[in-house]
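Contents: one structure, followed by commentary.
Yeah, one chain of the complex is gone here, protein chain that is, but the others are all in their spots.
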């Protein structure tokens, strides 16, 4: 892409991954610009104001990515039946909570190891000594150690949340909790380290700016495997190939969720600049907005044409498709390219949702299509609409990550199935998981129209 | 107002509009401070940290204005019947999507043209060459080209959203989509360019800080014209002058919407400072908060007195009235003036809503009163509670904008009415637009109290 190569050549010399490693590795870049003697010395230096604004933007981005967890909760509960609402909310609250804590104990260090063999690494975040805080004053870093942790922790938890929607309305609560905790703690950091940890994919020139593959395709294909192990909801696929739609219970909830996800994506993509660089962050805001809008428009048009009616849930999934699509190249795809990326993602998600329903993969919220299929599309779009990476490595990278996620998730889900069981009983599914698992309801004292 | 003249005289020498033009015109200010040679040179300069924080605030403001679209969606769905909920959500998702894309292709350049005859201009945003990126390093600009675009695009889309609420529950979906797309693409930038584009109103000394007239009165009076063409909902105005209230379906949704709008307004007004200037942005946050709070209190008291009951929807509209009211003078009206502006707006909105109901202008959410009437009030309040502009030009300006919006919207709505039709059938209106237009419902699998 011309823009970046013309104006951002200095940025290109220090790709994201270096900046990141610089922030966490005391071995990096020291010969070029020694760290300040102390935090006080840094605070009085001329570079402190810029460091402060860069760091602040990453913290605000972390808060924006956090709110995506509310977005996911709303989309999932909105698009499913009210008898499973408590269960879905409980799962989502659990995921963000276990995600943050487990990432602190294990994931953060496993994903961004100090020394690293390119495939796998372990470490203990809490073992870090306070001396390591000095590296924050490294000339290349634009945020503190804690900022890095909390921003990445919010990302990590999204991977498991994606699965949650696809397996909704029939997975056992305890089994899902085990599955999600293991996925976010142990498996997400592995593929993450391949690229963002400086592993083999980053060495081969793979490009995934904010995680079309590393977060979304990972989550989407983990979801596909889990759904295959779990099977469809009872009554969804009838004899003779008939499909009975199982509708959601609140479109306002689903819409609130999608708008919140769109909002949060400004932090997901915008924060992945890893600084508040004015040109790059504003560029990313614009591509992200255009792709989301184009995704909605395409999904509206395509579904209207195919289904003969303007379909709100398709429009909503079109937004998410556009956002997932632009995530890999939000900093490098051209403006017209971002519109095309969104348009194609929006069209793709409609066909994909219809396709998976046809092959009896029951995904109540369309997570496999939105995150899996459009995650792959977005990764490839980088090669088509920018010159950040070639098509070959993008294809290899996204398929490797998707395949790893699928296989790891499949094995995990199978192990859970044969040990503690993965699916609630048919009776419980019919009655709803809220009563079955929680002995509670989502709307117990809700009586609309008291007067009448 | 003393404060500004005392401390901000340097700011007054470079009014907002100049700063804005400076940001997009390479012809500006060059003799005073030449642009940097390159982005790299700029990034290493002493001014880069301040530029970065200024730019960041505008991007965060764009995200806050974005969330106002969720606010509008929630207010509109909450205050209308559940049988039209899918339709309203679909419309709102469409508006933000088409708004961003069309503003990229046309509106942005039409509203902020490089060369300009003062009344109308066209241009092509995507035609801009990458060389124009250098202007971002202009000494007066405090944000990048992309930041300018995305912030203004979020504003543009609000104008059509305002209409959406007023025409709800009986307008044909396709007709509204055509109407909204044309309004936001072609008509909003015209009045916008009169003031923010450096046109005739700005030359005459009109003052509209963040758009009481240019956004809200524009939207409100466009809504009035559309409602007059469309007519009231069936069954609302009965024989003998009786008015049958058609109530909303979810006050929590309406309240969520109003709180989100209040939140978003910190970006709408705060971002309109066009920098993160500490004194001005904090001043704007404070006037905005006081006006919103005063608007709520006044609407609560006035409606309680008139209707004998404390009315929540009036209180909620009072918040919005206060916010619309302070928008024109949020940076210049004194603190006590901001409270009075809010109090009067909050009282005004109650009388206005009752008045429009009396003359059979059926506005389900009170958008004409909130945005139209209080938009005019806020524009006039600038002349009363600050010395930013005289009463005469404020009156001329706000009436010109309102009249243009009314006439343009009236012609547009009439053209749509006589060609493709504008109103759904009586049967469809009775059954609800969700089934009629979308073949779907908002709460299909919602069954509260499963146990009972």
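Quick notes
Going by the order they are written in, the chains are A and B; count residues from 1 in each one.
What we mean here is this: contacts are C-beta pairs under 8 Å (C-beta built on N, C-alpha and C of every residue); 3 or more make two chains touch, one makes a residue touch a chain.
Quick caveat, the model's predicted, so the values are computed rather than measured.
The missing chain, though absent from the display, is touched by one residue of B:316, B:344, B:361 or B:401; that residue is B:316. Remark: the omitted chain is touched by one listed residue; of B:182, B:300 or B:324 this is B:300. In the full complex, chain A touches the omitted chain through residues 38-40, 43, 46, 48-53, 55-56, 59-60, 62-63, 66-67, 69-70, 73-74, 77, 85-86, 89-90, 92-94, 96-101, 104, 126, 130, 133, 136, 143-147, 149-150, 153, 173, 249-250, 253, 256, 437-451.
If you put the missing chain back, the residues of chain B touching it would be 2-3, 6-10, 46, 49-50, 53-54, 56-57, 60, 64, 80-83, 246-252, 255-256, 258-260, 262-263, 266, 270, 276-279, 281-283, 285-286, 289-290, 292-294, 296-297, 300, 309-313, 315-316, 319, 335-336, 339, 431-432, 434-435, 441, 443-448.
Simple rule for what comes next: only the chains that are shown with their structure count from here on.
With each centre defined as the average position of its C-alpha atoms, the distance from chain A to chain B rounds to 32 Å.
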